[in-house]
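Here is the structure we will look at, set down as structure tokens.
Take a look at chain A:
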Amino acid sequence: MRVGPGAYLLLSALLFGIGVTGVLIRRNAIVVFMCVELMLNAVNLSFITFAKTNGNLDGQVLAFFVMVVAAAEVVVGLGILVAIFRKRSSASVDDVNLLKG
Partner candidate 1 sequence: MHLLAQATAELLPLPQIDWRAIAPELALAAAGVVLLMVVAFWPKAGRGVLAGLTLAGLAVAAGLTAWNWDLSRVAFEGAVSLDGITRYSRMVLLAVGALATLMVTQGDSREGEPDDTPPEVFPLLLFALLGMVLLAAASDLLVVFIALEILSLSLYVMAGSSRRQAAQEAAMKYFLLGAFSSAFLLYGIALCYGATGTTNLLGIARASADPTGDGTLLLAGIGLLAVGFCFKVSAVPFHMWTPDVYQGTPTPVAAFMAAATKVAGFAVFLRVFAGALGGLVVSWRPVIAAVAVLTMLVGAALAVVQTDLKRMLAYSSISHAGYLLVGVAAAATVPAGVSASMFYLLAYAFMVMGAFMVVQYVSRLGPPDDDAIRERSSLDDYRGLARRHPWAAGLLAVFMLALTGIPPLSGFWAKYYVFLAGIEAGLTWLVVVAVVSSVISAFFYLRVLVVAYLQEPVGDAEAAPGRTPVLGLALGLASLLTVAIGLAPEALVSAARTAERILG
Partner candidate 2 sequence: MLLTATLFAPLVGALLVAFVPADRAQPARWVALAASLATLGLGVVLAARFETGEAGFQLGMAADWVPAFGVSYRVGVDGVSLPLVLLTTVLTPLAIAGSWRMTDRPRSYLGLLLVLETAMLGVFVSLDLFLFYVFWEAVLVPAYFLIGSFGGQRRVYAAVKFFVYTLLGGLLMLVGIIALFWLHQKATGVPTFDYDTLRDFDKAPATQRWLFAAFFAAFAIKTPLWPLHTWLPDAYTEAPTTTTVLLAGVMSKLGVYGFLRFALPLFPDAAHWFQPALLTLAVVGILYCALVATVQRDFKTLVAYSSVSHLGFIVLGIFAFNVQGLQGGVFYMVAHGLVIGGLFFVIGMLEERRGTRRIDEFGGLQQAVPRMAAVMLVITLGSVALPGLIGFVGEFLTLLGAFLENRAAAVLAALGVILGAVYLLWAYQRMWHGPLEREENRALPDLTGREWAILGPLVAAIIVLGLFPRPVLDRVEPSAQRVVEQTQASSP
């Protein structure tokens, strides 16, 4: 009995799904954004696992790049959220629907 890559992949998929659900059901924009981060990390887990199954390090490098991208995204994203919050002090994604139809 040992831990195969399948376990990690399943876990990663599970975390990804949880992240997705979070995005869909949370209203606080920042929490939604956190859920996106969770999704990215779930993917990272897959990358690392695949790196092991494939026996090369590319996966790890990819995971590294993903972190860089995530960092950049966070900066810009939080910037936008802050700007919006300044206009009308609510962080609920449901409150922004001037544009529809």
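Definition applied: a residue touches a chain if its C-beta (ideal position, glycine included) is under 8 Å from a C-beta of that chain, and two chains touch if they have at least 3 such contacts; residues count from 1.
These made the cut because all candidates are chains of the complex that A comes from, given by their letters.
Computed from a prediction, not measured in an experiment: that's the story for all the values here.
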{"item": "Identity of the candidate that touches chain A (this complex; choices 1 or 2)", "value": "1"}
{"item": "Sites on chain A touched by candidate 1 in the complex", "value": "9, 16, 19, 23, 29, 32-33, 36, 39-40, 42-43, 46-47, 49-50, 53-54, 56, 58-59, 62, 65-66, 69, 72-73, 76-77, 79-81, 83-84, 87-88, 93, 96-101"}
